[in-house]
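All protein chains but one are shown at their positions in the complex.
And now, subunit A:
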Amino acid sequence: MIEVLNINKYFGEHQALQDVSFTIQQGSITGLIGPNGSGKTTLIRIMNGVLGANSGLVTIQGIDTSRETEKVLAICGTLTEQSGLYENMSGRDNLLFFADAFGLKRATERIDELVHLLEIQDYQHRKIGTYSTGMKKRLGLARVLLHRPSILFLDEPTNGLDPDGIQTVLRIIRQLNTELNLTIIISSHVLTQLSAVCDHYIFMEKGRVVEKGTEQEIIQRYQSAPRLEVEADMPNGWKTGIYSPETVTAHTATYQLSSREHIPLLLRQLTEHGQVYQARMEGNDLESIYFAIREANAHE
């Protein structure tokens, strides 16, 4: 379990983090969401102990990260935006170097395992300078997994990747979480990708945590009046009981409801009078919620 308690961090006069507190459960995938400059990367560096906070406390499995940084780093893997790989060395030589830096025994076996897991067999002997961004990300992931960490910090892991690369990285993240029960913290501002892997979210704005919880919890907080788009065949028209649609086309209608509790009632009435094929809530995706949260915190 990771516990972050009242963290404040200044760079000179600038306050990068302001009274940040939250808890992350073991085995969860948490998305750290916020615009550029909101303090995500600083927070990750403080969480793994590499950067010091001006006040507050971070503990990972009960270990104070600022006091026992080496112990913490031995159980954490951190992938930053810069892959931190040596361009003049081959992918495999990079892994061999970091295996020694981590003090790994039987490094070759572990490297073979990771090369297979991350599918980097074909280019492991090529110099990093010739790698594409996607290849570097995969090798970077292999590097942070070398010492079998139980916690992964991934800072913008899909930045600069093509759609195939994004899918591969997300697949690997899911696989690591389900097969090895790794606790994963992903910082990103590409929200559609995060909703595919994360089960918890922490929203940050100007160095503060402005929202946290599961996707459902956050949606419930921010979507008091949902809009529902329904696709159906309604031979006798769309007006049913107390519900009148806002917009209507041949097979779709949009209803503005006063609360989530009205959704099952409306659907029940529609199915009684016609054939309902699908219903979709508008503005309940992570991106809409993100903007709603930013809007709500814009004037604070």
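Just so it is clear, contacts are C-beta pairs under 8 Å (C-beta built on N, C-alpha and C of every residue); 3 or more make two chains touch, one makes a residue touch a chain; residues count from 1.
Just so we're on the same page, contacts and distances are computed from a predicted model.
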Query: Out of "Methylmalonyl-CoA mutase, C-terminal domain", "ABC-2 family transporter protein", "Oligopeptide transport system ATP-binding protein" or "tRNA modification GTPase MnmE", what name does the UniProt record list for the absent chain?
result: "ABC-2 family transporter protein"
Message: One chain isn't shown here. Among A:Gly62, A:Gly103, A:Pro235 or A:Pro264, which residue touches it?
response: A:Gly103
- request: Sort through A:Ile2, A:Leu85 or A:Ile166 and give me the one touching the missing partner chain.
  value: A:Leu85
Field: Selected from A:Leu5, A:Val50 or A:Leu257 as touching the chain missing from the view
entry: A:Val50
- line: Across the whole complex, the chain not displayed is touched by subunit A residues 11, 42, 45, 48-52, 66, 69-71, 73-74, 76-78, 80, 82-89, 97-98, 100-103, 143-144, 147
